[in-house]
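The complex is shown incomplete by one protein chain, all other protein chains being positioned as in the whole.
Going in written order, the chains are labelled A, B and C, and every chain counts its residues from 1.
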Amino acid sequence: MAKLFAVLVAFITIVSTAIFVAHTWWLPPDISVVGPSIDSQLLETMVAAGVLFVVSQFTLALFVWRVSDERKERPIRRFPGGATPLVVLATALVGIEVLALSLVGSKIWYNTFLAPVPANALKVDVQAGQFAFYFRYPGPDGTFGTPHPDKIDEGAGNFFGLDPANDIDARDDIVTAELAVPVNRPILLTMHAKDVSHSFYVPELRLQQDFVPGLVIPLHFTATQVAKTEIVCTQLCGLGHYNMKTYLEVMSAADFDKWLKDQAAQQ
Amino acid sequence: MTTVSTPPPVAHHHGPPTRFIQKYIFSTDHKVIGKQYLGLALVAVTTGMVLSWYMRFHLAFPDAKAPGLGLITPEQYLQLMTMHGTIMVFFVLTTAPFAGFGNFFLPIHVGAEDMPFPHFNMMSFWVTLTAFLVLVTSFVVPEGPALAGWTAYAPLSAVGSGSGPGEGLGQTLWAISIAIFCIGQLLGGLNFICTVLDMRTKGLSLARLPYVTWAWFITSVIGLIAFSVLLPACILLILDRVAGTSFFIPAGLVVNDRLLNHAGGSPLLWQHLFWFFGHPEVYIAILPGFGIISTIMPAFARKPLLGPRVLIGCMAAIGFLSYTVWGHHMFLSGMNPTSAMGFSIPTLIITIPATIATLLWIGTLYGSRYRFTTAGLFCLGFISVFVTGGLSGFFLAQPSIDTYLHATYFVVAHFHFVMAVAAIFGIFAGTYFWFPKMFGRMMNETLGKWHFALTFTGVYGVFMPMHYLGLAGNVRRYSSFPAEYMGQALPLHRWITVAALFTGAVQLIFLYNLIRSRFAGEPAPDNPWEATSLEWSTSSPPPFDNFGGRHLVVSHGPDEYAVKGPRGDYIMQADPP
Amino acid sequence: MTPKLGAPPSAARTGVWVGMGAIAMSFAAYTSAMMVRREGAPDWHHFQLPSILYVNTVILLASSVALEVGRRRVGDDYEVRRAAHRYLSLAFGLGVAFLIGQVLAWRDLAAQGLFLATNPSSAFFYVFTAAHGLHLIGGLVGLAYVLRRVRLAVGPGTYGALGAVALYWHFMDALWLYLLGVLALWL
Partner (left out) sequence: MMRTFAILGVALLSASAPAPYMAGSVTGTITFTGTPPKMKPIDMAKEPSCAKQHATPIETENVVTGPNNALQYVVIYVSAGDQGSETPATPVHLDQKGCQYIPHVVVMHTAQSLEIANNDQTSHNIHPLPTKNPEWNKSQPPGSPPIVTKYENADFIPVKCNVHPWMHGYHIVLATSHFGVSGNDGTYTISGLPPGKYTLTAWHEKFGTMTQDVTVGAQPAKADFQFKATPY
């Protein structure tokens, strides 16, 4: 049984590692400015964790194999050097790894969530609700109308609770059900939720951020390639959660302007 | 065995109960209560596993009718998921390794005859059972149980039935159940701590406590703090739901075209309170596992644990650090991103004591004369799965990577390996190890070893692929994956489902072994494993007062193996100096 | 089968200490919840604490004093025990009086139209006072138990139990003073 176990551990380790290495299932290509740094950070961690994984599982298997024969009257041997070197080793290795990862990681994190937003960023207002995202472009006047929760009427297509009767800013707001953005231009999303917590996740952007009712959360990104990808909700929000999704369309500047005009015409 | 003739000063005697009710139902005997907890855990784990089968079935075959449920609707899926999580975390991973084994063996390990407050102890179980019953009741209420997940994030969990089926009465029952559960665990933890501090027999210094006893002690301290925070959180949640207060519900929410008249509440407040409990809860589940492994391995390795003090230090460090890291569940929750780094560092630091503990176990294995009993094998399995689960923590502890992996199956894989599977392996090890002492009969080793081998293979088959899903960006908590999103993951989901059903079926071997051994197993000697701690110095099963009127004097450490002893290569704690 | 020995007298005291730790923790949680809820909540209305609370405070402190005097007096001699018993009963009575006072405070607020759900500030007031009241009832139960034992006979266990109950009771005082401070400062 012992030998079988040793083999089993080794086998499982090899197979699972192989699948990781072969990238059989891997991240989708990234299309954002922060993407590459996140990917490389993930890869570094993957290598470090992978090595530790293989080494420790094999050590376990090896030791099991070595002591597997219960009949043999071997003398009991202490681990050379006792616990202290292990403690030092673990602390040093892991400590260094931790420091390294944190240093690089915090820089990436800063670029993703804390870096100042460029002035030329395109502002898009995002509202999440059960179970759809709606996006709002300020229109020609460049200012958003004020949302009034009490005026929200989804049946009449008033998802943001705008009040065009009394609010001039609101009249030219362009409300869409999918997010279109021009390529290579910083985008600033102002995220708010209508009812419960939701989340904004675009794997290709390597970007995720929760919507929190009662808060308006800024989130900025820059897409680097023309593409059409999905935006999904990752915060459990009710029975329709699995189907709370829409599309992100990254377009050339020209296409984007045309798209925006078409949308405006339909309002 | 040494016995002292003069008993310590006592308040009053209470003799063994004679009536059935007192003896087996409303018993104040810690051994009976321990068995009751384990029984509850067995019922709960079976329920939880069946729920997960339905989830897996639906994920693999979204359009197929599930036996008994028919076509599973999205809300049913979320309800299955919520109940699976809640039942497993609270009523299995908290009760079995801690309340169950702890109740039975903690007093014996310290040479006591019972806990200091037996009636609190009895209440602790019956309160916990009530909590469980309240929870399962929600299966039969209109619109079914809660669907907000075991984390019950507000406002979804707070705004009421408008936000979805199960968010009416079901969610209220959930909150009440968890509140009750907290009370039960507080009563239990109080007893554990006092037992260790005040009930230790002559010569049993803290340093001489078995590692598992240390683990239970540390766990009960963690639990005492954690549940003292979850209880108020649940009370506030209940008030928001039934009394119209606004602790967690902000102003201007429109649920189903209806403007709620709540104002000013903070959804993040719930998350902070919950995770301040929630992260330590993970260690409440796994630390007893640490203790069980560290206690059992030397007995089978026939050599003392490598670095005993270090291990206890690691467990204490983990216990302490567990209160500094709750924010790593909230990197993307909308809290100030700067604080994410503050939570990330201690999270990564926790890996240090965890790594050390692992190395100590592997080092103990080195050069040993290991006896590959089922319990011993589960210890080795524990090491393997704990390492696997721990390493994925490296990814999630980093905010920058969590940005991508958060809320994907990578997380599911991580916590299942590190807290669910590892903890369960600890429970299995404990069961095979202590069953003879608890019931006076041996378990069948052949069945046990098959159970181990198949379970070990099975869990890797189930949870390893979830890492791949996560890397591919496959989101968790989805009842199905519409073709245009994550459609290509379906084959992998099918594989996982098959593996899950297989692993589940394998557990029938364990169940059969358990029942068969209980009634027809080999009679167990007092010390079948040639182990040293005090439970092995009394009969199997122990008498009502644990030591038959004897008061043991301890003059040895918990694992004096590989020495010249009166019986062989070991000296028991109660042996004369 | 041989009967079990009860717990050593010290256990009761340890138990109370541990319990106090847990209770302190949960009230810390309530307080931090209040802090978070309070900051940046435009809807937070300040209101005058009912003045009866201060009377209640005095009553509660008095009960603690009575309990302490009683505890120090307890002895084997019958007369002494009677005297001690009287003090303990007084402490018990005052405790009940405090609870009644708290209820009156609630009625006072209700009369002002301040209910649980009226405003976060009132919500926290009711939650704090109710939580404290419940824990105090626990203390009363313990006190009643000790009263019975003192009346019957005084054994080694009695001192332990009495000490434990007294400790808990004083803790309830301290907790109330803390809550009063919190409420007075932030409501």
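The rule we apply is simple: contacts are C-beta pairs under 8 Å (C-beta built on N, C-alpha and C of every residue); 3 or more make two chains touch, one makes a residue touch a chain.
Predicted model, so just to flag it, every value in this text is computed and none were measured.
Listed by label, the shown chains that the missing chain touches in the whole complex are A, B. Annotation: of A:39, A:154 or A:255, A:154 touches the absent chain (contact as defined above). Of the listed positions A:79, A:131, A:201 or A:221, the one in contact with the omitted chain in the full complex is A:131. One of B:50, B:71 or B:563 touches the chain omitted from the figure, and that residue is B:71. From the set A:92, A:117 or A:177, the residue in touch with the chain omitted from the display is A:177, counting the whole complex. Against the chain not shown here, chain A presents residues 129-133, 153-157, 159, 163-165, 176-178, 238-240, 243-247, 266-267. Chain B residues in contact with the hidden partner, per the touch definition given at the top, are 63, 71, 73-75, 143, 161-162, 164-165, 256-258, 482, 484.
Everything that follows uses one rule, which is that only the chains that are shown with their structure count from here on.
If you sketch which chains touch which, the chains link end to end in a single open path, with no loop closing it. Once the centre of each chain is set as its mean CA position, chain A and chain B turn out to be 30 Å apart. Centre-to-centre, using mean CA coordinates, chain A is 49 Å away from chain C. Measuring from the averaged C-alpha position of chain B to that of chain C gives a distance of 34 Å. On the side of chain C, the complex with chain B involves touching residues 1-12, 14-15, 18-19, 21-23, 25-26, 29-30, 33, 36-37, 41-44, 116-117, 120, 123, 127, 131, 155-157, 160. By the touch criterion stated above, chain A contacts chain B in their complex at residues 1-2, 4-5, 8-9, 12, 16, 19-20, 24-28, 37-38, 41-42, 45-46, 48-49, 52-53, 56-57, 59-60, 63-64, 66-68, 70, 73-74, 76-79, 82-84, 86-87, 89-91, 93-95, 97-98, 101-102, 104-106, 108-109, 112-114, 129-130, 149-150, 152-155, 161, 194-197, 199, 201, 203, 206-215, 217, 230, 232, 234-243, 245. For chain B in complex with chain C, the touching residues are 7-16, 113-117, 186, 189-190, 193-194, 197-199, 224-225, 227-229, 231-233, 235-236, 239, 243-247, 251, 263-266, 268-269, 272-273, 276, 543-545, 548-549.
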